[in-house]
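Here the complex is missing one protein chain, while the rest keep their positions.
Note that the chains take the letters A and B in the order they are written out, and that residue 1 is the start of every chain.
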Amino acid sequence: MTFEPRIVGFLCNWCSYAGADLAGVSRISYPTNIRIIRLMCSGRVEPVIVLETLAQGADGVLVMGCHIGDCHYISGNLYAERKINVLKKLLARTSLEVGRLRLEWVSASEGGRFAELVKDFVEQIKALGPSPLAGDKPDKNILAGVLAAKAAAEDFRLRLLVGREKTMIDDGNVYGEKVSEEELDKILNEVIDTEFVRNRIYLLVKEKPLSVKELSERLDLDSKTVLRHVVVMRRRGLITVDRVEGTSPLYTALEVGR
Amino acid sequence: MKDKVGAVLVVGGGIAGIQASLDLADSGFKVYLLDESPTIGGTMTQLDKTFPTNDCAMCILAPKLVTAGRHPNIELVMGGEIRSVEGEEGNFKVKLIRRPRRVNEEKCTGCGVCAQKCPVEAIDEFNQGLSERCAIYVKYPQAVPLVFAIDRDKCIGCGTCQEVCKAGAIEYDEEEKEIVLNVGSIVLAPGFEEFDPSLKSEYGYGRYPNVISSIEFERILSASGPYGGMVLRPSDGEVPRRVAFIQCVGSRDAKLGNNYCSFACCMYAIKESIIAKEHNPDLQCTIFFMDMRAFGKEFDAYYSRAEEEYGVRFVRSRVSRVEEVPESQNLIVRHVVEEEPKDEEFDLVVLSVGMRPPKGVEGLAKAFGIKLNKYNFCSTETFSPLETSRPGIYVCGTFAAPKDIPESVAQASGAAAKAASIIATERGKLTVIKELPSEIDVSGEEPRIGAFICHCGINIGGVVNVPEIVEYVKTLPNVVYAEENLYTCSQDTQKRIREKIKEHNLNRVVVASCTPRTHEPLFRETIREAGLNIYLFEMSNIRDQCSWVHMHEHEKATEKAKDLVRSIVAKARLLKPLKKPMINVVPVGLVIGGGLSGMTAALELAKQGFDVHLVEKEKELGGNLRHIHYVLGSEDPQERLSSIVKEVSENEKIHVYLGAEIANIEGYVGNFKTTLNHNGEKKEIDHGIVIVATGAIEYKPTEYLYKEDERVLTQRELEERLAKGEFNAKTVAMIQCVGSRNEERPNCSRICCVQAVKNALKIKELSSETDVYVFYKDVRTYGLNEDYYREAASRGILFIRYDDENKPRVSRENGPLKVLAMEPVLKTWLPIEPDLLVLSAATIPNPDNQRISEMLKVPLTKDGFFLEAHMKLRPIDFATEGVFLCGLAHSPKLIEESISQACGAAARAITILSKKALEVEGAIASVNEDLCSGCRICEALCEYGAIKMEGKDGKLVSTVLEALCKGCGVCGSSCPTGAISMLHFTDDEILAQVRAALREKKHD
Partner (left out) sequence: MTEFEPKIVGFLCNWCAYAGADLAGVSRIQYPPNIRIVRVMCSGRVDPVFILEAFRSGADGVLVAGCHLPSDCHYISGNFKAHRRIMMLKKLLLQFGIEPERLRIEWVSASEGDKFATVIKDMTEEIKKLGPSPLKVQVEGLIYG
């Protein structure tokens, strides 16, 4: 049997969704693999929802919005761009291929372009093969990664930074300094790294109490770094010491405050 | 000459700077306390426990921080940096800049919401980089001032904190400010910097994660530290089983140019190993050391306890290298035992880092125009340990030389005395006295309670339903007014509270917000400004002890808050206005003991304008100093002695009684009456304070043929001979620790090692071919004196170690003296035939101490020295108010330490003498004489001697000496007849609070 990817498309109401409609009106055919979800604006694309979609086993996610400058809500698509950027960074830290997520601009008059893009994306996903999270036996390790990424995307600190990214680059920060893309990217990468690892730790110790050494093996991360995260998580009341076994304190997740 | 200014600048907000500031501010001077960092507290805030009592450092320090932070005469200048100092003693102009904090100190309530929302994580310096903090932060939870600061280097300028700060305290655009201060004198207490252990690259610090510094380990031990008080190693969070401490890292190290000894490291290593073992009894602690320098008061007893009770292993060896085992990240410690290299494996290595002069010390010295010594510590002399090279600028704490906390505190008080004495005429001219309205008489009135319930931004309001509490409080009996506030502590709410008191005729005020430990003084001040007695205030802690600890149980937290508020309202209903009794002070001092310390203290008191009675039992002044002919350094002690004696004798304010004895002391702080036996007559003296400076004496040995053979001398006798030119010997042997560190006297006499080195060097100076042997247990030439030990060794003086099993054996079979000593390397008995055998005899307490301690009702240590109020933070005070302590009466110490402590005793005394009357705490014990059965239980229980039994109407009743009572309540809760009540914490008040906390329905 040939592999038929299941793709979820998040399309903005004013341009891309209209473009998809136009493809229909114009009877331009394209592969059947896409399931479209209408949003008012591509800026509504919520990283948590995208990650959940992937965790549920979608083989690909295609986000579409108005061309830059065309956004019905002035700059929603710019925010979408930032969010996809963060999503890609998050995905890069999981073992799921970043290529399963794509952002494109399609205007209301680009029915042809819409069909082309869908075709192209389906090819892209076919080349990648089925998602390791699809089917009855999703890859546990990768799923843990995606769920950690999802939890990280829920994190206040990360959302705050993403939310302010554009203002800080365009208008400058509270000190009136323009922050360069690279600089902000660096900060963002650090926060994403941190949050991703912490959420992986949280999910792991939620299953059963683990030591820093065990965590470090599971995460393939040096134990010194793991300990630093454990210290912060303990201070924030996310995890606590369950017991000490031999010379190893075992940590467990706390249910509160999340 | 310019006019003098009654203000002092104190540079450095560590424990020394805080102590100096408090002493100055309490004796009538305006103080500017400057620190580079955004908070005061210094290094001590990072310590977990303190030796030798293992007290929690924060518990003993926090009250001092709060007092300094709220003192009306202390202005904190945080983030300050000195630029230049012009003028002269009595009138300096100090230019400084104040770095922006970017958080308004007036508006910030310290609630901490900003830090919870800040997206940036930065290295937490307070936890030595072992954990993270945010870009907007306070250094530690109990910080004073409790005002957040923005770390501009880390802040990305996202603007979140400004948005979440309901108090509107964030000011991103704050700029550096230039300030000019006009002060009369300056005290420098900038502290020290830890030695950077990565400079000792052979120990692998920075390369191996499990090699950490002692201050990092201190944070690891702390319950509020990065690992929550669990001892873990940083590489993998495992519990270590074997910990090695390596001593003298950055100290006693000629290669690095740090020849000096850092004073505190031996003791803190012992302390850290004891505490670590208390955390984890299976832990094996090994301390690698050269000499164990446990020279302080009761330190050797602590050292033995570590070894015997806790099983800490001590290995006398210098560690040459530390290597990591790559697989386990364990560490191999290479050291030499008996000339053989040995490798031992450990899980964690702690480097006992030494003290260095503070960062930027050259710039500091330049700005103040003061000289530094060769190590870049502040340059001072033996007989002027507090003076810098520029008149009017004084020094204290570790900036003068490495030292421990009590020495820093004593020296800080000493520096305060010096700084005050040159501007004594300006006392009280710049301090503030607040004009307050007279108190409203509320007696006989039905309680009318006003309640103010705080949201604390979202800290309380986000969890507890504050409007519901307000409605609920209104239903409670006697509550006539209640309202909610965004921040009850803000300046505008203070105004509101005052208005509401007037408007509703309130006679009791309750605030439900944070903790009374930090905020009660503020609200008391507010109601007092509205004319209410300060004791008509009560506070309910619904934040720190409710909303913050039940963040996810909104309903239950609201119920609990109701219980807490109801219970405090029940107490408030019973509150009574209390008077703070005023006690007149006789502005006269009594100093017991006319040695160096006693004379110094008397002179300092006199210089600040107070009459002093100086009582000496001998026929002449000078005490032990009369027998000291040399010091390390260039000063001549005899010349100094005669000039001090002359100064004392010529000072009109000092009344000297020679050959006099104290017959009796009565009274209490402010009003003592002492009877002297002087020249066969009785003389009565009225005075306000007592300084005990009774000194100590040299032990007369019973060992090593002393007294049996005239060739056997004590160090003091040798010094006399050297001074008189009667010295003539080809070979001299010295034996250390004679009468010290033995069964009978377990503690070290502290000064004998320095004394032996001093005399040995003198011998070499007079007769360079004379051979000198020093038999020692540990060479304890602590601090900068280490230089002289090194010099002695380089001059060919032989130092040979002995231990208790193999003490030197002294005999005189056929005439010549023979000393047999075990050579520890060769393991053979080495025979020496010295012409002179010199015994370093112990310094033992003055036998009069017993009698004087009974008269003053102050305690002695087991050894018989006087026991101060607190070994770390109150080294000069007794628990009994108005009685102070200095010099050898406290414990053996060097000349410069005695002088510092004596000046300190004067400063402490002047905090009392400078007041016409003392205001006493109102919340103290009070006796109902009708109920008192005269059983004396309370008298025995009181640690402060505040209970006195008096005959009244034919029966013995207990009387509270208001000036001495601290209000702990121990007497009250032990009184069998219920005659003692504790004002402001009466039985009725506490019981009402208990009942109301438990039951909503009233049934009584």
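We take it that a residue touches a chain if its C-beta (ideal position, glycine included) is under 8 Å from a C-beta of that chain, and two chains touch if they have at least 3 such contacts.
Given the structure is predicted, the values throughout are model-derived calculations rather than measurements.
Of the candidate positions B:107, B:517 or B:948, contact with the hidden chain is made by B:517. Touching the chain that is not shown, out of B:54, B:201 or B:977: B:54 (per the contact rule at the top). Looking at B:164, B:199, B:458 or B:997, the residue that reaches the missing chain in the full complex is B:997. Remark: the omitted chain is touched by one listed residue; of B:100, B:360 or B:967 this is B:967.
Not every partner is drawn; the one left out touches subunit B at residues 48, 53-60, 62-63, 112, 141-142, 222-224, 228-229, 515-517, 541, 543-546, 548-553, 556-557, 559-560, 563-564, 567, 879, 923, 941, 943, 966-970, 972-974, 982, 985, 987, 990-991, 993-995, 997-999, 1003. Although one chain is not displayed, subunit A still touches it through residues 235, 237, 256-257.
We take it that only the chains that are shown with their structure count from here on.
Subunit A and subunit B have CA centres that are 55 Å apart. Listing the residues of subunit B that touch subunit A in their complex gives 117, 119-121, 130-132, 156-160, 162, 172-173, 209, 226-228, 230, 232, 234-241, 551-552. Residue ranges of subunit A in contact with subunit B, taken from their complex: 156-158, 160-161, 164, 168, 172-175, 177, 179, 184, 187, 191, 194, 211-213, 216, 223-224, 226-228, 230-232, 234-235, 241, 244, 247-249, 256-257.
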